[in-house]
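The complex appears here minus one protein chain, its other protein chains still in place.
Chain naming follows the written order as A and B, and within any one chain the residues start at number 1.
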Amino acid sequence: MKIVVLLLLIAVGSVLFHLVSPWYWTPIASNWEYIDHTITITFWITGVVFTAIVLFVAYCVYRFRYKPEQRAHYEPENRRLEGWLTLVTAIGVVAMLAPGLIVWHQFVTVPKDASAFEVVGQQWQWSYRYPGKDGKLGAADIKHITDENPLGLIAEDPHGQDDVIIQGDDLKVPLGKPVKVLLRSVDVLHDFYVPEFRSKMDMIPGMVTYFWFTPTRTGTFDVLCAELCGQGHAYMRSKVVVVPEAEFHAWLDQQPTFAQLQQTAPAKIRQAAK
Amino acid sequence: MVDIPRGPTPPQIIPDTVPPDYMPPPAEVKEVELYHAHSWITKYVFCQDAKIIALQYAGTALAIGFVALVLSWLMRLQLGFPGLLAFIDVNVYYQFITIHGMVMVIYLITAIFLGGFGNYLIPLMLGARDMAFPYLNMLSYWVYLLAVLMLVASFFAPGGPTGAGWTLYPPQAILSGTPGGQQSGILLMLISLILFVAGFTMGGLNYVVTVLQGRTRGMTLMRMPLTVWGIFTATVMALLAFPALFVACVMMLFDRLLGTSFFMPSLVEMGQHLKYGGGSPILFQHLFWFFGHPEVYIVALPAFGIVSDLISTHARKNIFGYRMMVWAIIAIGALSFVVWAHHMYVSGMNPAFGFFFAVTTLIIAIPTAIKVYNWVLTLWRGNIHLTIPMLFAIGFIVTFVNGGLTGLFLGNVVVDVPLSDTMFVVAHFHMVMGVAPILVIFGAIYHWYPKITGRMMNEAMGQVHFWVTFAGAYLIFFPMHYLGLLGVPRRYYEMGETAFVPPSAHTLNEFITVMALIVGAAQILFVFNLLWSLRYGRDAGPNPWQATTLEWQTPQTPPGHGNWGKELPAVYRWAYDYSVPGAPEDFIPQNQPPQRAATQASLQPAPGE
Partner (left out) sequence: MVGILTFLAVVTVIIGWYLSRQRLFSKPWLEVGVIDEAFGAGGQPRSEPLDRPARLGLGLFLAVAGSLFALLISAYVMRRQFPDWQAPPVSDLLWFNTGVLAASSLALHVTQRLAGSGRWDDAKLGLFMAVSLALLFLLGQVLVWRQMTAAGYLVAGNPANAFLYLIITLHALHLGGGLVALGRNALRLRHMEEAGQARVSAGLRLCAVYWHFLLVVWLVMLAFLAQWVDDVVAFCGQFLT
């Protein structure tokens, strides 16, 4: 009968652990509370199913445990019962899937007014790039990467001249504005992951992937890499700072543009060489 | 209390015709047609008897499995107590997680279910003398052994084994930033996988042909035990899915050795432009998961089948809804080929795919749920013997339901976005395709050990083994989900400083590590029990569990060469005639003719409680 006690403990303990343990998701900082809602729905449905099945097994083991004079009931099948169970399962599945697909549709539909910025991953650091005054990111290609041009911007593209490149510093995003994150990698797979934003996407060399979100509270959050990218995977960190829009623009205006960097870079490198 | 049977009509004889392509072998076989061992070497080493091959497969799989277990200890020590063991640096850590994952999924669980249980049980359960192609079967094992040895060899190669993660995603898998990427680690890994696929194909053809052609008289498909259904379907799936792994490995070998660009785009590694150009890393992921998702069910379906038989036998009740169980196995097998990209929701593939794959993935939950219902409904109004195999079967139900339900989180595309690549995923797949199938493997070993050796395994040691393994594994992996919910990413050598992971999470990590050490230690007791019972175990007799299926009706225990005496058994009924109303015993063996059912009194001992 120990197994019955253990099954009861598992059913009750798992629910209690879920309710009272201190470990749950970190407070959200983006518009994707829909995702959290979908997770909550899924937790409810699956939690009920799990508890019901474990308790049912516990009851069966207790009630129908071996007794010498007892004989098992003979019932090869019960199509009605099986039919009902299938139907109820299907309803549960739809209840989880439907909200999931609706939110996924939102997730992959970028709002028209979203402003874009770029995240570039390389072993094992993050770089960021904002479009300059023209609001357009210049074209870039891995083939153009050099020491002075670490993101591989194509110098001939006029849109790229006023782009702002941030290396070795925090990413800043404006509060309350939808942003489209364009993701590139120069070497292996990475994944731009900020737990508070609830959204992430792999970065693939040779491709531009994307996702979008709207920051909903100010603060500084950790940026991590979520796709194994070699020895330094766990150390590929950065920070993202959500700031009010005015502050964001003021900060962005102070940053040097790509064109300015290109002029000063050779001089800097010569200095470093000395 | 006595449960008086009532309700359904008692079984009756319905003469029928066989399907035209069902052609059982003749009942008697001429001596010359059986393979005979002539020396110790051909009897125990280069042996063509499926029963010996099964033990070779199982022994090798368990041995390499213990390597994987030790690796899991070491990596848990690093996660729970960073820096405790100085030799586990970043490279070594990634090598450990890679080899642990690869061994557990492929070289242990796949090999032991199909190569081990498949070889032992298919001929015996179907009333065959051996596999269809014994020589090919032997070859299959030796190629598998070679694959395992290649994998082991990578530990001693310069640079050590690959540390690319068990998914081996390019480009990092073959670059210098990954351990073994530019050395021989990845090469040995790829060659080992190619060998495994080749070896498995030889064995797999055997299992399928034996099921289709080797069944004895009267053994229709619908009279087969679910164990055979599970292994059979899994083998068909594996035969069709493993080529994807084969192709992916060959193409990656080309990329690594010949400088082709199947998977390699142009890239800049550490400031150096490499010569690759234009390849597609996503192409590899499609190929890998086209194998990788069916692989999950290749592991799960044999477990489903075996656990059905364990529950039915030890609850003394026919499996509830046998037909539904068979249809569900087939449906799961077919559906599992159209869900692969749910591993790639955040891979950067076309987001429109997310809709399709989320739907197919959640549809597959329905036949899977039906199987769970039928297991628990088999317990309902049964006469449950809480034997060790039954305990493990109950443990399987709990862990499988838990792991299956968390799969609904990860399969539902948008829910997967925050959870993918976190410890939630790690906890989910360990629960559903690690712990659950392994509990079945244990239950099955306790169940069939008496047939294999003629002795029972020690009950007390079995109890300790079960309690520690089941409760411990649940305590490891259930809380781990919540680390993932917090946002802790997987495959991190150390978490370092973050704002979103509270210090208390580290206490949880330490707890998980301690539990992992304890659960691992319990497995040593299991191996000791295996060896101890060989010599000191209680004599089992031919049918200690009073089971109906054919393997328990062999003339000798352990079954002799050729399995059956002069004549093959004839099958008169399905595999689940337990507690039939009106029958004198609570079981009727499959080979018992109808007229004798009412008169025969059994001389077999009652099963232990």
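A few remarks follow.
The criterion applied here is as follows: a contact is a pair of C-beta atoms (placed from the backbone, for glycine too) under 8 Å apart; a residue touches a chain by one contact, two chains touch by 3 or more.
The structure displayed is predicted, hence computed values, not measured ones.
From the options A:G47, A:P76 or A:G152, the residue with contact to the chain not on display is A:P76. Although one chain is not drawn, the whole complex shows that of B:T201, B:T227 or B:N458 it is B:T201 that touches it. Contact with the omitted chain, checked across B:G101, B:G185, B:G199 or B:G279, is made by B:G279. Of the options B:Y57, B:W73 or B:F246, the residue whose C-beta touches the omitted chain is B:F246.
The hidden chain makes contact, of the residues B:T42, B:N91, B:Q213 or B:Q463, with B:Q213.
What chain B contributes to its contact with the hidden chain is residues 9, 11-27, 132-133, 201, 204-206, 208-209, 212-214, 217-218, 220-223, 236, 239-240, 242-244, 246-247, 250-251, 254, 258-262, 275, 277-280, 283, 286-287, 290, 318, 322-323, 326-327, 330, 334, 337-338, 350, 570-574, 576-577, 593-594, 597.
To be clear about the criterion, only the chains that are shown with their structure count from here on.
Contact residues on chain B toward chain A in their complex (touch as defined above): 1-3, 5, 7-8, 90-91, 94, 163-165, 169, 171-172, 175, 177-179, 181, 265-271, 273, 278-282, 315-318, 320-324, 346-348, 351-352, 354-355, 358-359, 362-363, 365-366, 369-370, 372-374, 376-377, 379-386, 391, 394, 397-398, 401-402, 405-406, 408-409, 412-415, 417-422, 467, 470-471, 474, 478-479, 482-483, 485-487, 489, 491-496, 498-500, 502, 504-505, 508, 576, 578-581, 586, 609. Every residue of chain A that touches chain B in the complex is listed here, in rising order: 2-3, 6-7, 10, 14, 17-18, 21-26, 32, 34-35, 38-39, 42, 45-46, 49-50, 53-54, 56-57, 60-61, 64-67, 69-78, 81-82, 85-86, 89-90, 93, 96-97, 100-101, 103-105, 107-108, 122-123, 142-143, 145, 147, 152, 183, 186-189, 191, 193, 195-196, 198-207, 209, 220-222, 224-235, 237.
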